[in-house]
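Worksheet: the structure to be examined is printed underneath.
Removed: one protein chain of the complex. Kept in place: all other protein chains.
Chain nomenclature is as follows: A and B, assigned in order of appearance, with residue numbering initiated at 1 for each chain independently.
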């Protein structure tokens, strides 16, 4: 394993952890028991990638072949549900933004390998990045937070970042550099949007 | 491209457009932002066909290989969300009924190609026709309108029409004629049901 692989693995676990924490917290907020917390944590962490794999026909689904992702999600959800107290939403923003960037670019990369058109590649990136959170909110019986008018830019950051990634690849910048650039753009845009409360215009 | 292909394409875009408008309007009604409107529009337009492709194992999913469907949905959702005002539900009934008929018969046709039993073919038709609307309502956190007691016949029209399509094919009427007959029956039944407020009996 070289350094890049190590970094990718680190990012994957950071992203999955942030999703699992957000799922377990949301479950607790809705008075669920630990089964609810575990399910919502799994769905938040794996939902976007599962949707991506199903749509692209990638079999078996990614989390079936790496049990450590499930073990981590399991452990984090249990600790979050029973022990974590007063974790501020603010603290979660950073790993969550990292996860959004990382998952979106990963989704776009897989779509690119299948030779799909550019818009579809960008959409698959966004779907991978945001669908976990959408399914989390559906299971909690609320309107997905990413759809709400007062939510700071979220899917939008993923959309912009995947396009930058795509253009860099088309410009023959190496895929590795393009990936990091895309991930960082999404990460930075999201933090910027949260900091300055940027939302989309509505009628 | 001959005339029939042209007509099929026209119908596809009409059906997708009607679904996208209905999705974007529903999103606006639930105070979503444009991300919500786009997602709900996509899910309404592509949800039934995606479910069909996943269940039948048709890879890649239909909308991944024709980006113009996504471009159309994208554009229509944006215009609907920001500009369209006072579009009456009534006006939408006609393209929506067309979409119901067209999508249902398309779903049944694909299922037929896989040599499934007749009931399953009919069910796949109905699933293709109605699941987009069901997923739209799930994302908007409401009970699917097609399940409600005061909703005029909807899935029922699709069910009857797909059976007529199936029987015509079994009677060796050409598949093209059978398709048009099925689509028109569903279209006409749905308009009839709306006009005369036909609902299903309940206990």
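The criterion applied here is as follows: a residue touches a chain if its C-beta (ideal position, glycine included) is under 8 Å from a C-beta of that chain, and two chains touch if they have at least 3 such contacts.
What you see is a predicted model, and the numbers here were worked out from it, not measured in a lab.
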Practice problem: Determine which one of B:81, B:154 or B:187 touches the chain that has been left out. | Solution: B:154
Self-check item: Contact residue for the chain not shown (choose from B:7, B:143 or B:177)
Solution: B:143
Quiz item: Among A:39, A:117 or A:145, which residue is in touch with the absent chain?
Solution: A:39
Quiz item: Which parts of chain B are in contact with the chain that was left out?
Solution: 54-57, 114, 116-120, 123-124, 134, 138, 141-144, 146-149, 151, 154-156, 199-203
Quiz item: For chain A, which residues reach the chain that was dropped from this view?
Solution: 27-28, 30-36, 39-40, 50, 54, 59-61, 63-65, 67, 70-71, 81-83, 138-141
